[in-house]
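One protein chain omitted, others in place.
Let's turn to subunit A:
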Amino acid sequence: MATGVRVLFNDFRVPLRSWLTVNSAWGQVTGRARYSQYPPAYIKPVYLPAKLEELERSGDAKQLEYTPVRAAYNTHTSSVFHDPLVRKFTNHIMKTGNKCLARELVEKAFQEVKRVQLQKRNTAETEEEKEAIVCDPLKIFKQAVENGRPVLQLVPIKRGGVKYQVPVPITDHRSYFISMRWLKEAGREKERTIHFPEKLARELLAAARNEGRVVKKKQDLHRQCEANRAYAHYRWS
């Protein structure tokens, strides 16, 4: 499943192609921030090397030749260690703007994951078993987030004075958010003697194996949605 991980969080919420056609055909960009410091013609920077290459291959870079570009954020880099999903997760973990600490915690958790996996690999007996163990914490993290993503969500809707828990499909973006929130919460629910990064590492490993609290939470939610399927029509009626 690791190969099927979709690359999201690439700062292009709207696909570039459709954005361009909107821009060229009607001369208007919809859905921009109201209080942006930049004039509306400015587009978001494309800082990931892979994304840039894709732009050049598709010929969209030629179209953007005349478009002014906003400055890259100070969290953007073209480094191989940079990953938009990890960056997002770090921001979820951050409390009161202490990004240094948040980043440290995530990195420690990744180290722990690596350590555990390497240990496993070293104790494995046959070559095949050794090959099967993934040691890349980034892959494990992505797999864990992917496994924790719910498809539905319960929304309270009032009908005739009674609140019904109505199952509603959710967007990709929100499902990523919920999955990461559950991971973070699972990391924080722990005994006093265990530190957050260790706990988070365990949860990541468990979720990547389709086990653990996060996956259980997802399954519970799906079960509840299934139980409440009779109310599903309240979504539109």
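What to note about this one:
Heads up, the rule we're going with is that contacts are C-beta pairs under 8 Å (C-beta built on N, C-alpha and C of every residue); 3 or more make two chains touch, one makes a residue touch a chain; residues count from 1.
Please note the rule applied: contacts and distances are computed from a predicted model.
Name of the non-displayed chain as stated in its UniProt record, restricted to "Pyruvate dehydrogenase E1 component subunit alpha", "DNA primase large subunit", "Small ribosomal subunit protein uS9m" or "DNA-directed RNA polymerases II, IV and V subunit 3": "Small ribosomal subunit protein uS9m". The chain not shown here is touched by just one of A:72, A:138 or A:154, and that residue is A:72.
Although one chain is not displayed, subunit A still touches it through residues 23-27, 37-38, 41-42, 44-47, 49, 52, 55, 61-72, 74-79, 99-100, 103.
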